[in-house]
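With one protein chain held back, the other chains of the complex are shown just where they sit.
Let's look at chain A:
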Amino acid sequence: MAVRFTRVDLTAYPVDAGRRGQLHQGFCQSGPLDLYAFSLANLLCGQQGATAIEFIGGLGVEFTAPAVVSVTGPAAEITLDNQLHQSWQSIQVNAGQQLIVAPARIGSKHYLAIQGGFEFPRVVGSASMVKREQLGGLHNDGKPLKAGDEVVVASVASAQKLPDALPAQLIPDYQPDARVGLVPGYQHDWLSPLQWQRLLNSEYTITPQVDRMGYRLSGPAIELPSRALYSEAIALGAMQIPPDGQPIVMMADRQTLGGYPKAGTIARCDLNHFAQGIPGDKITFYQLDADDARAKWLLMQAAIQRWLSFEVCGPGVFSTRLS
């Protein structure tokens, strides 16, 4: 079967779990900005890590055959042939029906998953599109979807089991203003205690300079001693402090190496909330040491596991199958 994209108001492109084990070759990690919403969208379709669509702004999709889909992300109005539906649940779709998603806020990231998964060219082990590297996408040129594009959906074995309804506590509370954990690391000891306190006690605003590589923030400048630093690997969520002292948080499509000092990284348990920020949103940070950040992440995984009642593991990649 295939689906036809009838409306792409801003942008839409394929994402999967990303390019794994390729950072050392210079390929960026890629994949979903909100890994939690992406993972749950797939789980709601009874699968793990299948290629889904990440989109910003309105999206319209027409189906040529019956399908099971789900839409996750912050608040959005979802209609199937003018019938209202909820996000964060499995939706049964009939042939010929049209699904329209209208996000409440421009700039939030949403995920459309379909049972079987969307079929896109895979490059270096992933179907995730990276504009900068001209990789992935329908024509493998790093270009997003356009209205009128048709995408094939992989066929599924019959009678694929769907999970129970998602418990409310597993639906993220995407408040516009986020308080996010910062795991000290890298050059954090270049920050004097005063600068560290300034970072933790100040409010930062997401600037218009946000993209899949990184989010620039503005607020009280963090002053660092000027020291030599060779380019080094940039972890997901790393907070760079460039010479102007305004933090940049490095996201899924970040370059693999960089030479700016880093104060730490955004804790994985809060990165999805942070990723949903749009220009103007306020961010505050709290210190979360690596052990505590890992514990919070493991608790999140355990909660998902209880919902599915089977073993789940891996950093956002779930190792067992539903069937």
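As a working rule, contacts are C-beta pairs under 8 Å (C-beta built on N, C-alpha and C of every residue); 3 or more make two chains touch, one makes a residue touch a chain; residues count from 1.
FYI, contacts and distances are computed from a predicted model.
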{"item": "Omitted chain, identified by the protein name its UniProt record gives, among \"ABC transmembrane type-1 domain-containing protein\", \"5-oxoprolinase subunit PxpB\", \"ABC transporter ATP-binding protein\" or \"Branched-chain amino acid permease\"", "value": "\"5-oxoprolinase subunit PxpB\""}
{"item": "Listed residues A:L10, A:A165 or A:A233, member touching the removed chain", "value": "A:A233"}
{"item": "Option touching the unshown chain, where A:P172, A:G185 or A:P279 are the choices", "value": "A:G185"}
{"item": "Hidden partner chain, residues of chain A it touches", "value": "20-21, 23-27, 123-124, 132-135, 140, 183-188, 230-233, 235-238, 255-257, 264-265, 267-268, 290-291, 293-294, 297-298, 301, 313-315"}
